[in-house]
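I have placed the structure first, in the form of structure tokens, so that the comments after it can refer back to it.
Removed from the display is one protein chain of the complex; every other protein chain stays in position.
Chains: A, B, C and D, in written order; residue numbering restarts at 1 for each.
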Amino acid sequence: MRFHFKTHYDQDIRLFPDWWNFSLYAALLVVLIVLPMVIDSFYLGEVTNVLIWAVAGLGLMLLTGQTGQVSLGHSAFMALGCYTCVNLMETGMPFLLAFVLAGIITGVIGAVIAIPALKLHGVYLTIATLALAILADDIIVILDHWTGGVNGYFAPEIWIFGIEVNRWINPAAWYYLALGTALVVTLLYRNLLRSPLGRAFAAVRDSEISAQAMGVDVARTKTIAFGLSCAFAGLGGALMGLFAGAFNNETFNFLIAIQLLMMIIIGGLGFIHGAFLGAIVIAFLPQLLSISTDFLGSSSIPGLETGVFGMILIAFILFEPMGLYGRWLKIRTWLELFPFARRDMFRRQKTYLKTERLR
Amino acid sequence: MSALLEVRNLETFYGPIMAIRGVSLEVHKGQVVTVLGANGAGKTTLLKTISGIMDPEKGQIVFEGEEIQGREPHQIVRRGVVQVPEGREVFPLLTVEENLSLGAYTRSDRAEIARDRDLVYSYFPILKDRRQQEAGTLSGGQQQMLAIGRGLMLRPKIMLLDEPSLGLSPLLTQEIFEILKRLNVDEGVTMMLVEQNAAVALDLADTGYVMELGRIVMADTAEKLSASEDIQSFYLGHANEGARGERRWKKRKTWR
Amino acid sequence: MSLLELENVTLKFGGVTAVNNLSMSVEEGEVFALVGPNGAGKSTVFNMISRFYRPFRGSIRFDGKDLLKQKPNQVSSQGIARTFQNIELFERATVLQNLLVGRHRHRKTMLLEEMLFIGRARAQERENRLAVEEVIDFLDLQAYRDQHIAGLPYGVRKVVELARALATKPRLLLLDEPASGLSVEETQDMRWWIEDIRRQMGITVLMVEHDMGLVGKVCDRVLALADGAELAQGTPAQVQAHPAVIEAYLGTSAISKTANAQGERV
Amino acid sequence: MEFLQLLLSGLANGCVYGLVALGFVLIYKATEAVNFAQGDFMMLGAFVMVGLVNPQFLGLNFWLAVPLALLVMGVFGYLLDLAVLRFMFGQSQIAVVILTISLGFVIRFVAGLIWGHEPLNLHSPLAFGDLRLGDVVISFADISVIVVTVLMTLFLWQFFQRTKLGLAMQAASQNQMAAYYMGIPVKRVQGAVWALAGVVACVAGILYASKGTLDISAGFIGIKAFAAAVIGGFGSLPGALMGGLIVGVIEPFASRYLPAGYSQIAPYALLIIVLVFRPNGLFSQVRIKKV
Partner (left out) sequence: QTRGVTDDEIRIGGVHDLSGVFAAVSTPAVSGANLYFDMVNENGGVHGRMINYMTEDHGYQLPRATQAYNKLIERDQVFAMLLNLGTPHNLAHYPLMERRGVPNVAPLTAARAILPDPPLMNFSSFSSYYDQIAQGIEYLHNENGRDTVCAMYLPTDFGEEIAISSRETAEALGLTFADETTHRPDDQDFVGSVSRLRAAECDIVTIALGVRASITVVGTAKQLGWDDVDFLVSSAGFLEPVAMVPGGVTDGLYGASGWQDLRARATEEAPAAFIAAYEERYGQPASGFAMLGYTAAQQMVMALEAAGPDLTVESFMDGMHSLDYDDALLGTHVNFTPEDHQGANDVFISQVGDGHWNTLATISGE
């Protein structure tokens, strides 16, 4: 068991509580950086995909995990980010600028949309955003001047500082693009969490009434959360569309939003780690399943993989409703207490719910 | 004489935190037993474990000669073990009347239920006035009355009362304890009472237990406890404003 | 000019008149208690001051300014903090985080600064921490600093709620039944705290409390409410001796956790 | 005339949404969980019926098969609760959401496995025959949908309003612990409501299949039913029917009078508009917490 002897408040404020923790993440970063030299382009593509999902997932996590607002409409904002980015690039803007701007524009539009949505709680917000995701499909068709309608767009070439980022030519560059975005978004996210705004998010989640009494402007906080969340989702969407190479109105279908939500819950709601763990499950598990069913002859039962995927998700949720990261926290506690941990220590004590219809 | 309710070596955990550390106690039929203790002592946890809301890790709870630990709470309630929970826990979106009729969920004798409801209304006339109000909009004290009234509707054999006077006006606190006394004496309802208002609790009770950090540290008849110096100073605030008087430091308790 | 003034305030819920043409004023630096039977409208008064409810009639002024013009979240920046009768903490956060939310009204940074965590943001965090640690020390909460609220016993939560209110550095503190659910010893602590809050911090306190022992000891003035209207007002002793108050509220032998409460001060 | 025709078929269709929405509301009212698989329940119920009735499967008599199918789906709902949902007792609602979404995957997979992926038609006596009143035509299926839905809503509404079990269900959703303190067997009550939801889904499925063709993606109707339930004020049974009717009626009028490209978005646009003005739906079930 490690003890933190704190001698300064900065130890709580810092990103890493101690050297051990810092070196752990530093090591992880090094592994991530050398990864393209180690694995082949197929797996690199998959890792890139996981990172892209994680970026979008961080966006939803901010809203759902931190602020407690469940959105099933983030596919719409991913689409917005993607189309904005591409349209900006069409004007000749360099990719990086267009990419960042796309995030910002998505965020601003998200915040504007959030204003009427603020009055909504719980399932109402969820379904309203779901409606938004469904509408997005039609709106993309209606706005075919900017979106290419049902015929969609082929992703333009991406150049960053004179390097062509093309997933079929140099997958490593794409990987670094996704990795860089994920790192930056994670850092911004972390910073928020240790700032007043991040705590205001949590306050709004846990009790709007007392958040108000503490001077938190609930409406504004929710708007900002929604905006930021959309901005991150927009970045994720831009990456996802560009990475796919082509996209149209069906690309950012509401099923994407549903998967995004599943992702953050399976990963562990409210934890940054959760977005990444969830992305691994949602984005990579189907691939893993299909690789493993190759040995059975994959076409023996149509839809088998999706069916099994559903069953595995059910198993995940049953096994650990707090998500993978929640489970990891328990394992870590066990390890830290070793050998004093009792086996039944982590048995779930009975829990009971109260209505969420009171606000 | 065998006890109505007997708790033996009970241990209860919240995950890794041990909240009840081997508690044993007995409640005899017709008795009022009070459990005193500072906050965090584990009183609420003890009551919740008895009523099945929480699962004990070890130990037995014997009610009317049968072990009931680890059962589903509703089965325990049906045997007549009824808890009035800490913090009211009314059904906020149902009306006062519906809340009360849920108290009679396990019963089917309509006439008797109606009689009991009138009884509760006679104890707490304000509830009768507010029959159709949603319970969630009642004032704190009104909700507490409702919680107690709802508990009475269950016709318990033993009532586990977790701070019944919480948030009640002095007048009502007094009335509540009179009601409890009547129930105990006239109807023979056994009670286990957790109460911060130790003076009234010991006044009503036959025996008392004192809990600290999940353990029973003292057990005796109510009179003896009332007379004990520690109890007087820590729980009754006797002897010139308790142990501290106008001093602001704390005296150590001697039973540890 | 009084710090807080309510004038002819009325609020109805459907057929129930929760507050009926009530006027009261709280002076700077005093400890003022609202007492009265259950359902008298005490919490409702608090909720109107917090702007959760808007009175049908009447005015509420704080420090001369019209409170009714403020939004609920602006009340705290006026310097009013409160606790809740039934405890409303941020359940999934730690004690420390709860208290830091209390510092929200002192936030100076912009979104971008916080996201990049540069310059002012870090300095502000240190400052917040310092302020919060003072409160933690004052209320003896060190042991609970990193615990999640969900795992705290009732008594500690009450204290954390008080701490969170103090962390906002208010001028007026509204306490809704601060001693309910506390043991004798804890009630005594509460008493000292309230006195220190008034004396050392210079904070005016308006509280609702049923423990007449506590009220008698810490309060300068008491207002007894019944059915939303004033029943009596005066020093604790005066109010406790008022026949209507005894009849509607105290009963024959007023109950306090400290048995001899009545004797003192009266 | 045309107006009446549009209205009638909108109502009939709205009733199907209403029936599925009823399932949502039922479960929400009693457990506060949102069952994202309710649409798939309906699909499953319809396929169970197809399996019992259609000649290429068991070929039973329709009226014999109805109670059987209801029973099957009721048992299905109950077993589902017993085997899966009970392990989620007390866990956050959002976890249940994810669980039911995943469940939808599994149900679609299994249904595809058993009944294939091609569209099927239920051999239903309701499917044939129309009632003609002047120019206005209404099919027997539509009539039965309307009648059954209205009866069902009334029944369930009264059930929650009047019966002890209905009250207990509501109590269990508002405070599980307190419900236990009242001696309510909360888990069993929840099992009962899942069974009931299965039955309601089956009714919806049978009527849906009588109205037209069925395939395994029929469950996506659940999304519109969601819109219906939310418009009605999630948690209100008459609200669910009302919401269903509103969505159902808006559709034919939108496609009749709005330009192509815009008509199909009407129900969702309507949902958003309703929520802007009534954030908690028409029959709101949300309260401000009293502190």
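Going forward, contacts are C-beta pairs under 8 Å (C-beta built on N, C-alpha and C of every residue); 3 or more make two chains touch, one makes a residue touch a chain.
Because the structure is predicted, anything quoted here is derived from the model rather than measured.
K.L.:
So there's a chain missing from this view; which of the remaining chains does it actually touch?
P.N.:
Taking every chain of the complex into account, the missing one touches A, D.
K.L.:
Of the residues D:I216, D:I231 or D:L275, I need the one that contacts the missing chain.
P.N.:
D:I216
K.L.:
Which positions on chain D touch the chain that was left off?
P.N.:
Touching the missing chain: residues 2, 5-6, 9-10, 12-13, 16, 105, 108-109, 112, 116-121, 123, 127-128, 130, 137, 139, 211-218, 220-221, 223-224, 248, 251-257, 260-264.
K.L.:
Name, in rising order, the residues on chain A that touch the hidden chain in the full complex.
P.N.:
Looking at chain A, the ones touching the missing chain are residues 40-43, 45-46, 49, 134, 137-138, 141, 149-152, 154, 168-169, 240, 243-251, 253, 255-256, 283, 286-287, 290-291, 294, 298-299, 302-303, 305-307.
As a convention for this text, only the chains that are shown with their structure count from here on.
K.L.:
Suppose each chain is reduced to the average of its Cα coordinates; what separation in Å results between chain A and chain C?
P.N.:
Distance between chain centres, rounded to whole Å: 40 Å.
K.L.:
Indicate the whole-number Å distance between the mean C-alpha point of chain B and the mean C-alpha point of chain D.
P.N.:
Those two chain centres are 44 Å apart.
K.L.:
I need the residues of chain B touching at least two other chains; which ones are they?
P.N.:
Residues 14, 53, 92-93, 136-138 of chain B touch two or more partner chains.
K.L.:
Quick check on chain D: which residues sit in contact with 2+ other chains?
P.N.:
174-175, 177, 180, 285, 287-289, 291, in rising order.
K.L.:
Quick one: label the inter-chain contact graph as line, ring, star, complete or other.
P.N.:
complete
K.L.:
Per the contact definition, I'd like the list of chain D residues that touch chain A in the complex.
P.N.:
Checking each residue of chain D against chain A gives 28, 32, 34, 84, 87-95, 97-99, 101-106, 108-110, 112-113, 117, 173-177, 180, 223, 226-227, 229-230, 234-235, 261-262, 264-265, 268-269, 271-272, 275-276, 279-281, 285-289, 291.
K.L.:
Give every residue of chain D touching chain C within the complex, in rising order.
P.N.:
Residues of chain D touching chain C: 288, 291.
K.L.:
Chain C touches which residues of chain A in the complex?
P.N.:
For chain A paired with chain C, touching residues are 9-10, 12-13, 188, 191-192, 194-200, 202-203, 205-207, 209-218, 224, 270.
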